[in-house]
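Of the protein chains in this complex, all but one are displayed in their positions.
Here is chain A:
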């Protein structure tokens, strides 16, 4: 590759290599991202003997460079000469696995996990396992935390003696002095358990799990919960009660709310892992307690799970359990003191109606929905409204409409524009469920009122909403109900409202089709081209460009073009600009159709 006299092809690579140590981080980063190009040019041997040693020492660099490096090395096997030489990648990744920055370390571990698969069983024991052991017994906790993530990838592929050593190392890390290492071990416990032989799960993992779940550090105990869920999926049903449940029960009643929160958060996974019988005997009371927890964060997490938990209850006893155990708690949560709890519940409570069926919904759930629709917190009401479809399927929306309407009206007029924005977004959905008649009667005026809201984001959302409504109810409906009102605004004294007319036309023209656009909208747009306000005029130009494709060619030629040409000579710079833009945007269209008609 080394040419005799100044090899031109080397130049770009030389630049890349030099920039590996440029002072500008961005340039270093670019070079690192093209590391494969450099390695390819150097060839496998020089990559192994020169590039990798250099990279091993590069750990002083900025995090983003190190992160990129750690990622690159994960797919470098081919560039060092294939699986036979993959162990050459271990030194740089080992040093990256000890840096203090968590994201870099995690990426290095990810790459190590990846390349571990490319090691032959022999190489794994000769090169990879020693690395894991070095990390596991490193002086600094950064290296020991990294080790935790590597046990599970080598365990299945090594001899039984090495397996024993690996188990021993993992045990040691589970009782490490520093909470960081115990946290890392706890978070990998489940994954490690999965690759262990069942006997060792029982003899090794269970004691570790029990110890971590009663660690003095809250942050370790809460991670043990997740591990518990994974372990539970591995054990045969008859062992669960003795080996896992006491610890999990204890976690659900932990003194620290963060641990209980974790239990609540993982409840559906837990439920699946332990099966129907334990669910019925143990989890139902535990879930009740979590729903009644003294910490709002825990109640909110549990409330979020109400629907999934109920869905996954064994079918034969589902209704009874819900009616006698869960529903009473849910009823209390409806009037919880904390709004996050209420809104978490509101986001899932409607889902119960499909599970409980029509009669129960009407009798038990409907009062709750209605209460939540009147809740003082807008988020709760919004969450109910956004999930109406579930109820619609079961009892039809009519049952609710009497209470729904005041709730919607109130949200539509809420002082916070973000609340108004949220309810607008549900309008098309509501319209579809309530039907055109109900909509015309009760909601249409709201939709029109939003068009003249004083917040632009609301006006914009309102225009978009109209388009979706037209898509739902059809062009004829649009022509009769919406279009006249929209066009009426063209004569408003407020130029912002006149502009809203233009925005609506932009949004509606396609949905309304050529006839309505040409007949009703176009004249209004053209008339507005003489508006006093420049902003309106240039929006006319933009609108004409926008609705151009909907119009037929004669209208374009005869009506649009002259107006745009006139606007192109406007005294206002912006109007001129947008008119010219529109001309060049629509003119091809005009000339094209022109050609079509006359050829």
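Convention: contacts are C-beta pairs under 8 Å (C-beta built on N, C-alpha and C of every residue); 3 or more make two chains touch, one makes a residue touch a chain; residues count from 1.
Throughout what follows, contacts and distances are computed from a predicted model.
> Can you pick, from "Dolichol-phosphate mannosyltransferase subunit 3", "ATP synthase subunit a", "Serine/threonine-protein phosphatase 2A 55 kDa regulatory subunit B" or "Ubiquitin-like-conjugating enzyme ATG10", the UniProt name of the chain not shown?
The chain we cannot see is, by its UniProt record, "Serine/threonine-protein phosphatase 2A 55 kDa regulatory subunit B".
> Among A:218, A:269 or A:379, single out the residue that touches the unshown chain.
Candidates A:218, A:269 or A:379; residue touching the omitted chain: A:218.
> For the chain left out of this view, which of A:98, A:152, A:271 or A:399 touches it?
Touching the chain that is not displayed is residue A:98.
> Which residue from A:29, A:79 or A:180 sits in contact with the chain not drawn here?
Only one listed residue reaches the unshown chain, and that is A:180.
> Touching the left-out chain: which of A:132, A:296, A:334 or A:551?
Reading the full complex, the residue touching the unseen chain is A:296.
> For the chain left out of this view, which of A:76, A:141, A:209 or A:439 touches it?
Considering all chains, including the one not shown, the answer is A:141.
> Of the residues in chain A, which ones touch the absent chain?
1-8, 10-11, 13-15, 17-18, 20-21, 41-42, 46, 50-51, 53-54, 57-58, 60, 98-102, 140-143, 178-180, 183, 216-219, 254-258, 294-297
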